[in-house]
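As you look at this complex, bear in mind that one protein chain is not there, while each of the others sits in place.
We call the chains A, B and C, going by the order they appear; numbering starts again at 1 in every chain.
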Amino acid sequence: TAMSNVGPDAKIFAPYSIFKGKAALSADPRLPTFSKSESGGYKVDRRGVIMLTFWPAIGERKYDWEKRQKFALSATEVGSLISLGSKDSCEFFHDPSMLSSNAGQVRKTLSIKAHADGSGYFISLNVVNNILKTNDRFVVPVTTAEFAVMRAAFTFALPHIMGWDQYTNQLPYQASRS
Amino acid sequence: TAMSNVGPDAKIFAPYSIFKGKAALSADPRLPTFSKSESGGYKVDRRGVIMLTFWPAIGERKYDWEKRQKFALSATEVGSLISLGSKDSCEFFHDPSMLSSNAGQVRKTLSIKAHADGSGYFISLNVVNNILKTNDRFVVPVTTAEFAVMRAAFTFALPHIMGWDQYTNQLPYQASRS
Amino acid sequence: TAMSNVGPDAKIFAPYSIFKGKAALSADPRLPTFSKSESGGYKVDRRGVIMLTFWPAIGERKYDWEKRQKFALSATEVGSLISLGSKDSCEFFHDPSMLSSNAGQVRKTLSIKAHADGSGYFISLNVVNNILKTNDRFVVPVTTAEFAVMRAAFTFALPHIMGWDQYTNQLPYQASRS
Partner (left out) sequence: TAMSNVGPDAKIFAPYSIFKGKAALSADPRLPTFSKSESGGYKVDRRGVIMLTFWPAIGERKYDWEKRQKFALSATEVGSLISLGSKDSCEFFHDPSMLSSNAGQVRKTLSIKAHADGSGYFISLNVVNNILKTNDRFVVPVTTAEFAVMRAAFTFALPHIMGWDQYTNQLPYQASRS
């Protein structure tokens, strides 16, 4: 196999994907963008997220990517997920058209519910679209091991989607004593 | 959107901010500076901190940045915060003029108090300034999810404000066998 | 000692090794490879793993590396290991010839069993090879401290074997405001 280097400006696809009976779920981080402020520094322009994508099973080990729905977890929602106890549950509501004229027309609900015996979680996404008159629902059972991967990977990604890695990438400057 | 790279010497603004009814709270890391020692190495000159900034609400979703007060968490205070149990509380006292002729004139108290039901914390800052005859108090209720973000981001930042990332940025030298 | 730099394309050997009475166990991470997708980005081609290697003792402090057997932990199996409680156990089954004509001929079983008193684990590998008519079994008792090293090192390595570090190695692009 010939080898060559992946450049630092390459687009990377390395989602963590879970394929189950009725749907598949994948997660990958999206970094923030920065814009130059008037003072010459850089501030976060678009916040980073962890993007969850759900798509339905349409047969044995076959899934329909065209019917996917997305849910973008904010830093605080990631905080909620990584601090979830083995018996806890949480629920998030998003309106992708918030503050536009279509506000309230599409409603996305992500729910994470612990199994009663603490052996994992159901992660489900419900998307109600009043414009298209559609109602999509995806349920993916996630084992403790799979959730541990998500917890560890999300904890790793969290400072990066917040942009805090950019502070620590700065050069360590020396204060001169002159 | 045109894209260009943020350089390694750019000043970065990526605070984690929480806006609540009576005040807002933001946190961001400040790295240590190093100075050259006589032996030719570099030692920490000014210690790194995590800077907390509080500023008051002055109307619905309006906050007055001019009235902000700061509290710089040391590495050990960060250690206290990240190890706080869901029912625990802690309190830190700072005198920004310590060791100067104004010592004792300004007293800052940061307090983190768990809600009785374990559902989050009150983070409050009290600044008593005997010179200006002012007494500022800010209280920000923080949810478990928001505190989990702070815990994860502060844990990430801790080795960096201590300067330990500089050890690990050093080149891995090879011991030759000659 | 003369010093020179280890280059970024050098092959590194830094396994975490545990030598016990009947066998030795070592662990080291193997990063994923990426291939160029049609859209110009890079996607994971071969998934990363944490490779466990077992080899038998053949005398006092002597071990036979030629008789080693390997077990490649996937991201989800690493998730299972790092979330293991001090009284928990888990077991994984691998068929190295899965989907080939030799499927089912070699069966590898890795088992992690907590000591009854919570003082550590037995990590054992059983390899049954129906072609070679061999049955190899290795048992390595691992203390709580050794398991803590594995847990911390595997948690560190997990985002890297998933390829998530490649997202965060990307340059922070600036969205221009023009």
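One rule holds in what follows: a residue touches a chain if its C-beta (ideal position, glycine included) is under 8 Å from a C-beta of that chain, and two chains touch if they have at least 3 such contacts.
None of the values given here were measured: they were computed from a predicted structure.
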Query = Just one of B:V106, B:V142 or B:L158 touches the chain that is missing; which is it?
reply = B:L158
Remark   = Where subunit B meets the chain that is not shown, the residues are 32, 34, 37, 39-44, 75-80, 82-83, 90, 155, 158-159, 162-164, 166-177
Query = Which residue numbers on subunit C touch the omitted chain?
reply = 6, 8-14, 16, 28-29, 31-36, 42, 45-46, 143-149, 151-153, 156-157, 160, 163, 165-166
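Keep this in mind: only the chains that are shown with their structure count from here on.
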Query = Quick one: most central chain, C-alpha centroids?
reply = A
Ask   = From the C-alpha centre of subunit A to that of subunit C, how far is it in Å?
value = 26
Key: Per-residue multi-chain contacts in subunit A, two or more chains   = 32, 34, 42, 163, 166
